[in-house]
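A single protein chain has been omitted; all remaining protein chains appear in their positions.
By letter and in written order, the chains are A, B and C; residue numbering begins at 1 in each of them.
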């Protein structure tokens, strides 16, 4: 299992990049004929890579039922192509091996993951909405630049209303993007709140009302230890 | 009292489902004649179920005044039909019996309740706004698809402005939905903040500045206990 | 000083109510002639009440410079009539004398204050924006109903764009309302976060990793006390 995951690490990330590139190329340049076939072929290939990886891992997993329940997201990646680029986030995990210092590390990792996920979400949503809206009559999102602008306006929940989807497909993409937006705002706020709360506790000078620290209790423990050591020889009154 | 609540548990949930189904049917298909009468009848029946349940529970309650004050929401459910489907949230309570592991359980329950309440709120608001707006002159929310899309755009506080209510009734529904949106964003952020703060504390390696844990104090207590035990026989200098 | 504050407590609250009533009457019914004069007179009177109260309290205060710096808000209330109704929030302080149970009390008080301030802000903003916008050419906020609807859409940061101020005065009111909206969202989220974090800590069953409690340390202290008591007579080996 672990060997397979090491083996497929880079191929899966490359497949994600190929998928984004092929989908972007197809949608942005609105390709037809041979080029369209090529782009579809590349996307089909990445699907095969993800599907084979899923089947092999399901085959290797013990107990299988539990693995299945815990990897619903991996199944969704196979079924829903739009989720595939999120695999790229795994490539970022390389970074967090570099630094390991408590809360700060978690927060910087959250910031990197959060902004990475937001950018991928914006890019894919812009492609998907353009793909769905362009042929629709009365659509106002018709160029890729407008679609990216619309995605930014939507994920930040600003919503000017200069561009908006008019088809059912485009609106489903928009709803997912809005939910992503609420999550992004939540992650930003939560990360900041964790930082403020930690700093507010650390900056205090008269800290008697602050929570007791583990270090303090360890000092206390050492103090009692020393007392116990002395008690070991209470016959000697002047140690 | 408890027997009555066990007895009415499923009937009330079924009444909620019947209410949603009948109201959806009436509004979406804009039924008239016999079908309209049938839908109204079903809704009247669910009202009777909730009203009888409220009256019986008020009758059984001791002391009655206190029960009344603590169950204002149940009275509102009887008076305001739109709140009735929120009863469905009670059906979800079955889930949280399955898992019990501190903060994680609370957060997953909050996530399930929050998204459940948000979806019910979106569905009911879309029905209510369509019901009120459709006959109004100059209204732009005239199909159920548009109403659901409008509800999503409103609850996430995006607000494109491609659809908006123009009647007093529709605007009251919208204000409730917006308040729901602020609450949903708040719950998402609060849940994430709780998770980040917990993880930031747990991931720390040099943890001397972290709050002391209950486990640490218990260890300390055991250490003193041991010391006291040894003191019980200080006559024996070499234990 | 304290006697003066007790004495002026109700007069100031009544002055706030009179101010809101007179301003609402003047703006909503767009009164002219005698009625306009009467409304202006009532508003002038409330201004006198607040101004006299401020001057007397400044006169009684010791040291005066410090009181002045700490009561900038009271000065603003005298200068800016629109802030006057916020005085009503003081009337709510009566409520929190009823219940006193730690975090829960603080949170419920925050919820009451927050929603009270939000409602007053919405009402006053709707009046002010209508007052400023109505005579302007090209304005779209021209009835009180639309103004209240606009205020709700703005404070929740939804911003459909069906109504928006076009004059400099109206936009200043809008900016204050938006800042109020950001604060309201912040207070809702912060209150929920405090609740989630407290509950997440309390619901834990294996609590060894939870912060040590004050109760635990007190038990520890009693344990050591008992040990010290026993040490008082170490000559007696079997206590």
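Criterion: a contact is a pair of C-beta atoms (placed from the backbone, for glycine too) under 8 Å apart; a residue touches a chain by one contact, two chains touch by 3 or more.
Computed from a predicted model, the values in this text were never measured in an experiment.
The missing chain, though absent from the view, touches A, B, C when the full complex is examined. Touch with the chain that is not drawn comes from one residue among C:75, C:106 or C:119, which is C:106. Summarising the interface, subunit B meets the missing chain with residues 157-161, 189, 193, 211-212, 217, 234.
Interface residues of subunit A facing the missing partner chain: 145, 149, 152-153, 156-162, 184-185, 188-189, 191-193, 195-197, 199-201, 203-213, 216-217, 219-220, 223-224, 226-227, 230-231, 234, 237-239. Residue positions on subunit C in contact with the hidden chain: 100-103, 105-107, 110, 154, 157-161, 164, 168, 171, 174-175, 178-179, 181-183, 185-187, 189-191, 193-194, 197-198, 202, 211-218, 220-221, 224-225, 227-228, 231-235, in rising order.
Heads up, the rule we're going with is that only the chains that are shown with their structure count from here on.
Both subunit B and subunit C derive from one sequence, and where they touch, under half of the residue numbers involved are common to the two copies. When the contact pairs of A-B are set against those of A-C or B-C, over half line up by residue number only for B-C.
Subunit A and subunit C have Cα centroids separated by 38 Å. The centroid of the Cα atoms in subunit B and the matching centroid in subunit C are 27 Å apart. Annotation for subunit A: residues 157-161, 189, 193, 211-212, 217, 234 touch two or more other chains.
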